[in-house]
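For this view, one protein chain was removed and the others were kept in their places.
Let's look at subunit A:
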Amino acid sequence: MLRLTAGRMGSLMARRATVALTTSSARMASHGHEVSESVDMSKPMYSDRRESPLPDKPYKDVLTPADKSLKEKEKGPWGQLSNEEKLALYRISFCKTYPEMNQKSSEWKSVFGGMFFFLGLTGLLVIWQAAYVSPPLPRTFEPESKAKQLQRMLDMRVNPVEGFGAQWDYEKNQWK
């Protein structure tokens, strides 16, 4: 068994990792337009969450000159800001208001609809399979065979105290 030291193992892994990275980046370069825009998850991200009112970063990163001047005005008394300006400041920092965030959607209808549709499809598949794929049932499933099985169970006195045999009246030869 080869015994690699920790250092050697580390360099091996590093080399493998860099090879993997370079191949994936080469693949991405050759793809061109098909590559979707990925978000850098190592940086603070914006989120609209009820339980976290102030997200890690403001919503708008790039500010227009109008926005910048508004931000300057924000440093002064807020009484001087008009309602529209206050709203503009809000929308710079945040994407959705609380009511917008808490909006109900009808997505559940699509989810249930899709679920039931595929369940139905599967049901049809199962029926078809039972009709055309499954082999015939063994002869022990026939009523006569089952009757004989039942009689044998009674003769064996299966569970005579609490279970099966207890339900059968052995004197009158009938179910209790």
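The rule is short, and it goes like this: a contact is a pair of C-beta atoms (placed from the backbone, for glycine too) under 8 Å apart; a residue touches a chain by one contact, two chains touch by 3 or more; residues count from 1.
Note that in this section contacts and distances are computed from a predicted model.
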item	value
Choices "Large ribosomal subunit protein uL15m", "Vacuolar protein-sorting-associated protein 25", "Cyclin-Q" or "Cytochrome c oxidase subunit 5A, mitochondrial" - which one is the UniProt name of the chain not shown	"Cytochrome c oxidase subunit 5A, mitochondrial"
Identified contact with the non-displayed chain, of A:93, A:122, A:140 or A:159	A:93
Residue of A:36, A:52 or A:174 in touch with the missing chain, whole complex considered	A:52
Touch residues of subunit A, complete complex, unshown partner	50-56, 58, 74-75, 77-81, 83, 86-87, 89-90, 92-94, 97-100, 102-103
